[in-house]
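Worksheet for the structure shown next.
Every protein chain but one is kept in place in this view of the complex.
== chain A ==
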Amino acid sequence: MGDTIVEPAPLKPTSEPAPGPPGNNGGSLLSVITEGVGELSVIDPEVAQKACQEVLEKVKLLHGGVAISSRGTPLELVNGDGVDSEIRCLDDPPAQIREEEDEMGATVASGTAKGARRRRQNNSAKQSWLLRLFESKLFDISMAISYLYNSKEPGVQAYIGNRLFCFRNEDVDFYLPQLLNMYIHMDEDVGDAIKPYIVHRCRQSINFSLQCALLLGAYSSDMHISTQRHSRGTKLRKLILSDELKPAHRKRELPSLSPAPDTGLSPSKRTHQRSKSDATASISLSSNLKRTASNPKVENEDEELSSSTESIDNSFSSPVRLAPEREFIKSLMAIGKRLATLPTKEQKTQRLISELSLLNHKLPARVWLPTAGFDHHVVRVPHTQAVVLNSKDKAPYLIYVEVLECENFDTTSVPARIPENRIRSTRSVENLPECGITHEQRAGSFSTVPNYDNDDEAWSVDDIGELQVELPEVHTNSCDNISQFSVDSITSQESKEPVFIAAGDIRRRLSEQLAHTPTAFKRDPEDPSAVALKEPWQEKVRRIREGSPYGHLPNWRLLSVIVKCGDDLRQELLAFQVLKQLQSIWEQERVPLWIKPYKILVISADSGMIEPVVNAVSIHQVKKQSQLSLLDYFLQEHGSYTTEAFLSAQRNFVQSCAGYCLVCYLLQVKDRHNGNILLDAEGHIIHIDFGFILSSSPRNLGFETSAFKLTTEFVDVMGGLDGDMFNYYKMLMLQGLIAARKHMDKVVQIVEIMQQGSQLPCFHGSSTIRNLKERFHMSMTEEQLQLLVEQMVDGSMRSITTKLYDGFQYLTNGIM
């Protein structure tokens, strides 16, 4: 749910360390968390009433254009007529919702979540109770998904299908993989309930359409090929890709739009080439994508893609609106495949740079990065900044992408192309505001942001009239006046007072400046990404912005993305969802655990994109580059033990360690080596690569017996086993575990639904969900939990030395 409208009221009291509410106050540390049984008593009817009103207002806003007149038709939940409801949902969802809202105020205070769930078994007789729950403000998207999944009642499913319309888009988006997986793999009633909402959203957003199409493809891929072809998922995917879900009225809207309101300078004469680029240029890319016989999944994917490309060619006059984006993605993937054929990192890097520079010729275009959280057009890929990431046989790579933010992707026209070197006018050496020679000015001028205001004027020199025979001299300005007499007058000592400087100062400034820039990594041809990732993000943004012809535009943004070709990111997506859920649970329960879920775009069953964690490098890289222990590295980067910077970095380290230890335990994340753990500039650790979770673990390595990775180096950074920070770490783990188990359903649900129809290794075996649930230890007292945490920590510590610790096994399997 996460909605500001409803949430604050019931939750505030629980999360405060109040002595008042009845519950088990097991020790002072634990009092922060209370079990959620008694919480409904604190609902204030007035607050609830207000919240309902707000929801109502919002619904009105959402469907502002539609006149709502049909009041009075009572909602029939018992009516299982799904077909009918589908049509109704599409045509007139607001009316229905409005009904619900009207009743909400009256019913909200009388039901509890648990009560409703119990009564559900009594079926139709108790429907009203269920209805009351559904209509209550407690009914959030998580519950909706849960009922959609668990309910066998077509009526309930249809109702929830309708109800989806009144959740916030962002909230539903989070569960999109679950919704679509249910759509693909569950029975028809569920599918029918979901479809109207999906179709509705596809009509609204091109990005949503793309995500749906990609996910539908990816989650259908585990089906047998014969069933897949005719499956509901495949059909919906085709429907989306065929572009029939394009909003009908959009066409009429388009011509009236004023061209390029967002670009300050868009010399109209340059647009002639770009205008056709969206479709034509990108279509030519499609031939690049060759089939790889070794991978049937890809082949299958390609078949579909190529067939859809043909249709683009046929209906050239009205290009499919998803086509440019899909071609963009496809060419990024094709680059990855080609890189994989090259033997050395150096060759890969060079090839990557030159491939991207060619890709640049086709930008800007009507393409976007789906991992971004705002509407934008991609205008340029600063190709020289791209790096190949460390991988044995595949060639994942990281690119930076310059985009121009816009209000609405569909309606804003594609920005005009600005030639690469256009930057010269605004940023050229001659124009840098540094003509003086004093050191003060020197120091100051560097950070000065050049003034871009006169950009248009600066380029009015395009007029032929001003281009006289000596063209380059057009650019000369005041700086040159100085240079006229510079060389000769350098040493003329007269007229001016001589300025003296101390050699020591120069030397000192040099060492200071190098010390101030956080230790840059050395370039290593075998590890090209280390340097690029180490550079502070803000610094990188500034640098790339300065070097970009689009950099002066106010809506310029820099994004980055890792392109993975040949990797299945569906597990990563699942891990992302779980992490995100845990994060919001911990936030809600005010446990200061820190984790960093990073966005995942599943493109197919063997390709995708990842949003990189900025300002972070792997611990492996840290140790290799710095040749220091982790603690010494902390001291070097943040200062000595007592400094504020070190202490806050240490706190961050502890909070993130605790968070990820829980994640690793709950999700059984394996393959935890230092290359898969990042360290960011603030001291947080971030686990990446969730290739081995739940029921899967790497072969040949035996299994990692410890619950999570906790090395002596980590403990050293925390200040040793006896330090306060280490106790804090354990306490955080306990609080985090208690909070997580309070909301276990929300976590388990995500995993459980995705298991449907899945062949992913993480779902291997039959006990994945049961084991997951068991790891939440619902039946333990908090004292027992505390003991558990102690033992897990101890186990992880001891596994460093003995590697033969099996007490934890006993604990997990025995005590329950």
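For the reader, a short list of remarks on this structure follows.
The working rule: a contact is a pair of C-beta atoms (placed from the backbone, for glycine too) under 8 Å apart; a residue touches a chain by one contact, two chains touch by 3 or more; residues count from 1.
As a convention for this text, contacts and distances are computed from a predicted model.
Looking at the choices "OCX32 protein", "AP-1 complex subunit gamma", "Armadillo like helical domain containing 3" or "Medium-chain specific acyl-CoA dehydrogenase, mitochondrial", the name in the UniProt record of the chain not drawn here is "Armadillo like helical domain containing 3". Across the entire complex, the residue among A:N169, A:S354, A:Q538 or A:S767 in touch with the chain not shown is A:S354.
Among A:R338, A:K623 or A:R798, the one in contact with the hidden chain is A:R338. Interface note: of A:E188, A:E244 or A:E346, the residue touching the hidden chain in the full complex is A:E346.
The residue touching the chain not shown here, chosen from A:E420, A:D716 or A:D794, is A:E420. Within the entire complex, the positions of chain A that touch the omitted partner chain are 270, 273, 288, 338, 341-343, 346-347, 349-351, 353-355, 357-358, 361, 384-387, 419-421, 423-424, 427-430, 432, 434, 437-438, 442, 446, 462, 464, 467-473, 476, 479-480, 482-493, 496, 498-504, 506-507, 509-511, 513-514, 523, 525, 531-532, 547.
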